[in-house]
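Accompanying notes for the structure given below.
Note that this complex is displayed minus one protein chain, with the remaining chains in position.
Take a look at subunit A:
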Amino acid sequence: MTTYTICVFTSNTIGLLNRITIIFTRRRINIESLTVSETERMGVSRFTIVIKHESREEVEKLVRQIRKIVEVLAVFGYLNDEIVYNEIALFKVATPLGAKPLDVETVNKQHKAWVVYWGLDYVVIEKTGSEQEIFAFFEYLRQQHEILEFVRSGRVAVGKTEKGLVEYLPEAEWAYYMA
């Protein structure tokens, strides 16, 4: 099984998520993770969908089916080495009185993770990185502390080519998003 990251640029309309995901479910392809957000262009959404598949050919067919959706502006399928990608994870870790203190130095320096919230008897730690790095950190924490909650985001990714989005979505057609 090879991991593929599929980036889909669409105009931002209701129901589009469903229209995209049924293309996967109809072919019995499981979506490992999915992230959607508006891009720097106003009205343009970016879907980052991670799947595992044995056949590159089938993934290419899938990409062409997604491209066929009327609201889809562009679709790219990437292998892991063609992108820079990351995920974000939050860990809620119990720190009651008398428990082993959190080794903040190891957390910071070895795992590049940060405490983002201090509760009365728990902390929330944020860690960004690859799936492997996040699970390595999970293992470390689990051995030291009680993990009350753990959540991991979907992957976000950008292609390693020198091309920017502007090549596919000309500036003349899409204004930039201003917060």
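Note that in this section a contact is a pair of C-beta atoms (placed from the backbone, for glycine too) under 8 Å apart; a residue touches a chain by one contact, two chains touch by 3 or more; residues count from 1.
Methods note: contacts and distances are computed from a predicted model.
Hidden chain, UniProt protein name from the list "Acetolactate synthase", "Sulfate transport system permease protein CysW", "Monosaccharide ABC transporter membrane protein, CUT2 family" or "ATP-binding protein": "Acetolactate synthase".
Only one residue in the set A:11, A:33, A:80 or A:153 touches the chain that does not appear here, and it is A:11.
Counting the whole complex, the residues of subunit A in touch with the unshown chain are 10-11, 14-15, 18-19, 22, 26, 57, 60-61, 64-65, 67-68, 70-73, 173.
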